[in-house]
Each structure stands twice: as structure tokens, then as C-alpha cells.
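Only one protein chain is missing; all other protein chains are in place.
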Amino acid sequence: MSLHVTFRVGNANYALPASQVLHLESYETATHVPGAPAYVAGLVQVRGRLVPVVDLRTRFGLPPIEHSLDRRVVVVQNGTRVAGLLVDSAREVVQIDEAAYEKPPEIIEEQASGFVNGVATSAQRLFLLVDVPRIIGEELSHG
Amino acid sequence: MKRLLIVDDSKLMRDMVAACLRPLGAVTFEFAGTGLEAIERLALSGFDLVVLDLNMPDVGGIEVIEFVRAQDRLKTLPILIVTTRGDDASRAQVLDAGASSFLAKPFAPEQILDEVRRLLPA
Partner (left out) sequence: MSERVDLNEFIGGFVVEAEELLATANTCLLEIDAAISDGKSKPKAVRDLFRALHTVKGLAGMVGVEPIMELAHALETLLRTADRAGGTLQRGAVEVSLQAVRAIGERVRMVAEGRSVTAAPVRLIEQIAATDASSEKVAAPPSIAADWDTRLSASERQQVFQEMQGGMPAWTLGFVPSEHRAARGITIATVRTGLAAVGEIIKVTPRTQLDASGKQAGIKFEILLLSKAARAQLAAVLDVEPDTLVAIAAPTPATASATEAPVEAHEPELEDRAHDPSRIGRATVRVELGRLDELQDQLGSLIVSRFRLERELAAQAARGLDVRKLREVTDLQARQLRDLRRAILRVRMVRVAEVLEPLALLVRSVARTSHKEVRLELDARDAELDKAVADRLLPALIHLVRNAVDHAIEPPEVREAAGKPRVGTVRIACTELASKQLELTINDDGRGIDREAIARRAQRQIADSQELLDVLTTPGFSTRDAVTQTSGRGVGMDIVKRVAVQELGGELALDTQLGAGTKFTLKVPLTIAIVEVFSFECARQPFVVPVAAIEEIFELTAERIEPPGKLRDHRVTLVHRRGHALPLISLDARLAIENGTTAKNAMVIRHNGELIAFAIDRMLGRQEVVVRPVDDPLVRARGIAGATDLGDGRPTLVLDLSELGDEHERIGA
């Protein structure tokens, strides 16, 4: 069992191993970066560090939502890169058995499926495990 | 070309002295930052004049003068002392030790220039 940070985007619940998460930040706005991909909300400054933020709604092909106080930036570390994931809300930390990860079924949130690499359940709820390297375009940093 | 040795533990002071003496024209300036370095340089090569500070970290100016004057080949080397100790007692002590001339800091640029011109052998 290990701790996972869970968050909501659209109608689905997602989870990430807590070990990949640096912190959770509230979100007001990000500095738009002209020329960056559309799913990049922009740059924010988190504890003195410049962090690019990926808007998961856009990344998953969902329509934008109105400004909401619930929105959070999940700051994740992937190798030497640090990035923020903008989500609708992030409230809970749950225990998930990593051994119980399963392959994602080809259902719910079809657009997001490319960025989900597993599903897991905790307390009878289903969580989609997000593929951070895919989301932050790890392939972009090579070549 | 005349060779002058300027001895002072303050680099700034060495630079200022050299600046004051720039109008001399054809001379080369060499520098030493301590009394010991001055003694070594004087013992190993020939200079035409030394401008010497009294207060230095290792051996003081008086000791340098006394030592230089005790060397047969350096008995007539012109030594100009520049020092903050401008009182008569210091002046007497310095000249007694064998310095050729004495200039109290602060001095005007022309003063040291005149003094060096006077001391430099033709």
C-alpha cells in the first residue's frame, strides 16, 4: 500500500503516487506563454521556482470551466523536470495498493485514455492513474 | 634606462608613487610589497634608487636601510624614505640609519618628483 494524491478532472477521479508529487498549490492564474502548446496554461512561480502548468482539461480534450476556487496545481517531479498539473479539485490522499493496478479499460473519458496507464480502486472507488511523462510531453524533451 | 624600486605594502601607495614619478620619463619601475622582498631584490640586482616605506609587515624600513648600508656594494644607493611618521625624531632616526632623504606622507606629487630628480645619479 502506498499513499496517492487524488484529484478530479471533469467527471473522473485520478490518482498519482504521492512520491511523484512535490506540493499542491491553489491556482489563480498563470503567465501565458505565447507559442507554447494550447494545453499549457502557462508559467507559475512556486516557492521561487518557475513551473510550467499543463491544463489537464485541455490536455484531456474537455471544455474549459469557469474560474473556481477549488482548482489546484499538482506540482509533480519527473526526473529533473518539475511541472504543474492544473486540475478541477484535489482534496484527498488515499492508500492504494500498487500491486492492484490494472490495465485501463477502454471506457470513460476517451480523450484522456492516452494519458492514463492504469486503474485502481480504493474504498470501492475507481481511480485512473495518470501517465505523467506522457502528459508533460516527455517525448518533447528528446530529439 | 634607470631602474627604480618602489617598496610599500600598500599596492595603492605603490601605484600612487609611480604615478607621481611618471614625468621622469625614461625609468622603469619595479615594486616590492615587503621589506624582505626589497632586500632580496636589492641584493640580487642593481637599482638606481629606492623609494621605501617605513612601516611594513615583516622587516621595517629602518632595518632595510641598515641592512642595505651594511652591504659594501649598496653603500651609495640613494634611498628615499616616505613615511607617515613626519616628526623630527623619526626624521633623525631615519637619516641616522643611512637614508639619503626623507619625505613625510602626505606629500604633493611635485615634492616627491623633485626629491627623486635630486637624488638620481646623472
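Going by the order they are written in, the chains are A and B; count residues from 1 in each one.
The rule we apply is simple: a residue touches a chain if its C-beta (ideal position, glycine included) is under 8 Å from a C-beta of that chain, and two chains touch if they have at least 3 such contacts.
Just so it is clear, the structure is predicted and the values come from calculations on it, not from any experiment.
Trainee: Using the document's definition of touch, tell me which of A:Val21, A:Val44, A:Val75 or A:Val116 contacts the absent chain.
Mentor: Of all options in A:Val21, A:Val44, A:Val75 or A:Val116, contact with the hidden chain holds for A:Val44.
Trainee: Looking beyond the chains shown, say which of B:Val7, B:Cys20, B:Val51 or B:Ala97 touches the absent one.
Mentor: Only one of B:Val7, B:Cys20, B:Val51 or B:Ala97 touches the chain omitted from view, namely B:Cys20.
Trainee: Even though one chain is hidden, which residues of chain B still touch it in the full complex?
Mentor: 9-13, 15-16, 19-20, 22-23, 33-34, 36-37, 39-40, 43-45, 53, 55, 57-59, 63, 67, 70-73, 83-84, 105-107, 109-110, 113
Trainee: So that we can see where the missing chain sits, which residues of chain A does it touch?
Mentor: 29, 31-37, 40, 42-45, 47-50, 52, 54, 81, 83, 136-137, 140-141
To be clear about the criterion, only the chains that are shown with their structure count from here on.
Trainee: Between chain A and chain B, what is the gap in Å from one C-alpha centre to the other?
Mentor: Once rounded, the distance between the two centres reads 77 Å.
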